[in-house]
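For reference, the structure is listed below as structure tokens.
Apart from one protein chain that is not included, each protein chain of the complex appears where it belongs.
Labels run A and B following the written order; every chain starts at residue 1.
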Amino acid sequence: MDPFEVSAAGLSAMRMRVNVIAANIANAETTRTADGGPYKRKDVVVTAREEKASFESALDEMSMAKPEVAAVVEDNTPPRLVYQPGHPDANPEGFVAYPNINVVQSMTDLMTATRLYQANVSAAKALGEMAREAQRIAGS
Amino acid sequence: MNINVLKAYQDIQKIVEPSESQSPKGPKSSEKTKGFGDFLSDAVKDVNELQAKAQHQAESLAMREPGATSHEALISLQKAEMAFQLMNAVRTKIVRAYEEVLRTQV
Partner (left out) sequence: MSIIDKMFNQETPGFEKAMDLTWRRGQAIISNVANAETPRYRAVDLDFGSELKQAFQAQESDLKTTSENHFDTVSNNASHLTADLSGATKADGNNVDIDVQMGKLHRNQAQYMQAATILRQQLRIIMSAIRGASV
């Protein structure tokens, strides 16, 4: 398995996760979306795509795992209802539906996701440096 | 690290200029060229093998075959180049030896 591909796949998946969490935070107070109803928290489902049908062992399978975003799913837990009768998006009972987003949790998740993304950047860079060092062997 | 520059140099010298002690008997000129000939044909074979190996590995790398690493191909390429240079050195010595022999026969 080409380590450059694996690294790139990791960067791609992690960047998407960062974007999705950032969008959640940005929309924490969005009570009305284009579809009507409050913004729904989104999450990224990552799976490992294996290229070979069968592996000699679980270890081989792991070492060739290429991460990819299988889906971006919506969180369908019921929205938070807040009593605000004067609000334009209030329902007949006077309640406004707010997105089911815990901002503090999302901020923490964002920090973790960003850190992991940066780690992948660092790893990709290290790989490039190694390849360049090998190139210096030829042609003296 | 166990690089011995002097030893490497001496090894190369031995290859390129086999000493008289390796052919003690018989007419000096023909014995010398016979020794050279053997070394040259060996060197040519080496070069062919190494270049073929380097070529094969470079192709595997270009086609992104699993298990092909970049340093493997690069090292083989470098060795093939060095083998070629060595063969060249041997060839040059042989040519000079012949020239010397031709001169002395006048």
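The definition used in the following text is that a contact is a pair of C-beta atoms (placed from the backbone, for glycine too) under 8 Å apart; a residue touches a chain by one contact, two chains touch by 3 or more.
Every value quoted in this text rests on a predicted model; they were computed, and no experiment measured them.
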{"item": "Residues of chain B in contact with the chain not shown", "value": "1-3, 5, 8-9, 11-13, 15-17, 39, 42-43, 45-47, 49-50, 69, 71-72, 75, 78-79, 81-83, 85-86, 88-89, 92-93"}
{"item": "Touching residues on chain A - with respect to the absent chain", "value": "1, 3, 6-7, 9-11, 13-14, 17, 46-48, 57-60, 62-67, 113, 115-116, 119-120, 122-123, 126-127, 129-130, 133-134, 136-137, 140"}
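FYI, only the chains that are shown with their structure count from here on.
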{"item": "Footprint of chain B on chain A - complex, ascending", "value": "1-2, 131, 134-135, 137-140"}
{"item": "Residue numbers on chain B that touch chain A, as the complex places them", "value": "64, 66, 70-71, 74-75, 77-78, 81"}
